[in-house]
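The other protein chains are all here in position, but one chain of the complex has been omitted.
Up next, chain A:
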Amino acid sequence: MSRSLAARYAAGDLRKNAGVDVALAVVLVLSAFLMATGAMVVERVFGSIDRLFEQAKPPHFLQMHVGEYDRAALESFAAEHPEIDAWVVEEMIGFDGAAVAWQRPGTQEAGDLADSLVDNLFVTQNAELDFLLDESGAVPRPSEGEVYVPVAYQQRFDLRVGDELEVTTDDGAVPLRVEGFVRDSQMASSLSPATRFLVSEADHAALEAGGGGAPEIIAEYRVTHQADLGGLQRAYQADPALPKNGEEVTYPMIRLINALSDGLVAVALMFASGVLVAIALLNLRFVIRGALEDEVREIGAMKAIGIRDAEISGLYLAKYRVMTALACVVGGGLAVAATTLLTRRMEVSYAAAPWELTTVLVPLGALALVYVVVVAICRGILRAVRKVEVVDALVHGSILGERQTARRARRQARRLRRGGLAAGRTGKVDVRLALADLRSDAGQWALVPVVFLLATLLVVLPTSLLNTLESPRFLTNMGMPRSDVLADLRFTDDVDGLRDDVLSDMAGDDRLTDVRAFAEVLYESPSEDGWATLRVDVGDHAGTIELLDGELPAAGQVALSTLNAQKFGVGPGDELTLRQDGATTTAVVSGVYQDITSGGDTAKMPATTPVADVTGAAGYAIHASTAPGADPAAVAAEYAERYPDAAVVPTEEYTRQTMATMTGALRNAAAASLAFGVGVALLITSLFLKLRLTRERRTRGILSAVGFSRREIVAQVRAKTLAAAALGTALGLLVAATAGELVVGGVMASANLGLARLDLVPDPWLVYLAYPLLLVSAAGLAAVALTARLRRADTSAWLRS
């Protein structure tokens, strides 16, 4: 059969079923669009990060530290390890956002950075590694009086080159002029709790001398071969002379944290695409099987005149090939535009990813995957053409053989006998009729609930994940006690004295309730790689953590975060050796919890003495709840001002800011998923009803002939549609609450940030009321629109069709 005939057939078919084909094409375009966008965003994210890492040379291993340290020990460590390619001790001075003010010369515009709750660290440019880069990718070296501000602040506070910045120290203000903006490979992620400002050596010295800032260091190392990283890390941890009062971070972790926020959006997009592809395939099956049934006599005739099965299938396949190819082209084009929008922030924060072969191949591969899957499934569905018997097709108009027809009739008769119209005591005949139709044509009607199930997952899961990340319960799930105000005490020499002051102040404050202090005590424990630091939070942990396994620790016991349980190779019931200042004790592991704070490496022990009496702790965390009517932000600001050495933040706001970019991007993805989910539900319901109503014309004619009004007939169609949509939505909610949580949790857990299990915290009003109503309303709208015309038709026209 000639190609032109296939093309003419496809064109004729497209004209005949324009509405259905447009709906199918839209779903295919959306599938291709989202798949290509997701793939491109992933490629761009890693491209941007790789580019930034290439230019900025972030450390492969770093150790943060607060307090005194032995520089000679660091130098001898570096000398003893030839695998170190470069190293540096970066000295940083941390200032609270309120201490950094700005103004625009010649204008009235001014402000400060108090709204930002992350640490503002002033540093000088490094010589060999961990460079802060300007917008062009160059390594700027500010002169005296100049400052380079993080790009995140450029966007957030609308800072410009030429603005004046004033840092308030104990000795007065240090004036600086904004010379440019810097991108930071280590702290670019919105998840980073700190951000770096670049100043000259002289200004750094002035800030240090002025006082009021919190000094902190990072010992940073780059190795010649990354394979040596593990050994170096172990050697560092094993050396007692080296500074360790702070988090240790490795290169893969820096890379992961950077990729997570934007990568999560890409994952959400690809998830949405997967759902849409599934919906498109279900519809294709419905449409193609319907077309085969409707055109079985033509197929029979073609077979009778000797046209081969493959050629007949090819006639149908040609249309879907063209449709899918066009969808991929259009979806790919739209994806380029969407990716440009989505990656704009990424390019500013990281670097413009260079165009490489993979930039083109990755989205093309994604689109090719969509094309191949769709065409392969169509081909599979069209295998039914082979089974069509000429006689059955021409005489009985059936795609089934005689035996299959008889089998189906017997099956149907058995089903009919089970429940008749007169059976049972109650129920309007209209309802019984609708139920009988749903039962007998369950195979076709199943499309609606399955599509609504998938659409429900599409709209519910991203929103639930977003709500989870924004929920206060998430913090408890993730290892942080739930509170309104958090005071973190560590940047001072007399941390115990500061603790006493803050605790007594808070205890006497009417606005605060449930003040709870935790001491951070550093132990060492034997791991696979020798003695390793174990950071233990000591205090009353009742109600502050949710354990994955085991119980809260009692006296002589310790609970470990999942990462620490892995690191030390222990579980509940096992004994763990603890060493502090040379003295060794043992504690039984009581349970395991998940934690993303402090890099996920934490442990919890009960206080044997009141935390107020503990000495020698590395730091303290004091959590407090606010009394009704008290504003956590105002209380935190007041304490932060009173205790400059303490970092006091309103917990919820702090978390919100830390997660802001991630949740912001996820919010966009969730909004897009909602729009796509509801749109596709509307589209598919319309498509289904369009085909169904065409095939049900005779049934409507019969009902009308025996005395059903058009209004009743229309009501039956609408009720069946709504029931099917509601069933699918309910099932979707069930799946989202069970399997969905496992899948989302699994994806998050695979990031290995200390998250072993994610309990989704859906917003009940949105997830269990608003979204289901929206979806079912979409079905209702489609049903109303598609059935509106039924009221005007003649009964005989229905019967004769």
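Just so we're on the same page, a residue touches a chain if its C-beta (ideal position, glycine included) is under 8 Å from a C-beta of that chain, and two chains touch if they have at least 3 such contacts; residues count from 1.
Keep this in mind: contacts and distances are computed from a predicted model.
Novice: Out of "ABC transporter ATP-binding protein", "Tetratricopeptide repeat protein", "Multisubunit sodium/proton antiporter MrpE subunit" or "YdbS-like PH domain-containing protein", what name does the UniProt record list for the absent chain?
Specialist: Of the names offered in "ABC transporter ATP-binding protein", "Tetratricopeptide repeat protein", "Multisubunit sodium/proton antiporter MrpE subunit" or "YdbS-like PH domain-containing protein", the absent chain's UniProt record gives "ABC transporter ATP-binding protein".
Novice: From the list A:A409, A:A542 or A:L742, pick the residue that touches the absent chain.
Specialist: Touches the omitted chain: A:A409.
Novice: For the chain left out of this view, which of A:Q125, A:N283, A:S704 or A:T787 touches it?
Specialist: Checking the options A:Q125, A:N283, A:S704 or A:T787, the one contacting the hidden chain is A:S704.
Novice: Write down which of A:V118, A:M187 or A:L433 is the residue touching the left-out chain.
Specialist: That would be A:L433, which touches the missing chain.
Novice: Go through chain A and note every residue touching the omitted chain.
Specialist: These residues of chain A touch the chain that is not shown: 405, 409, 412-413, 416-417, 420-422, 428-429, 433, 436-437, 439-441, 698-699, 701-712, 791, 794-797, 799.
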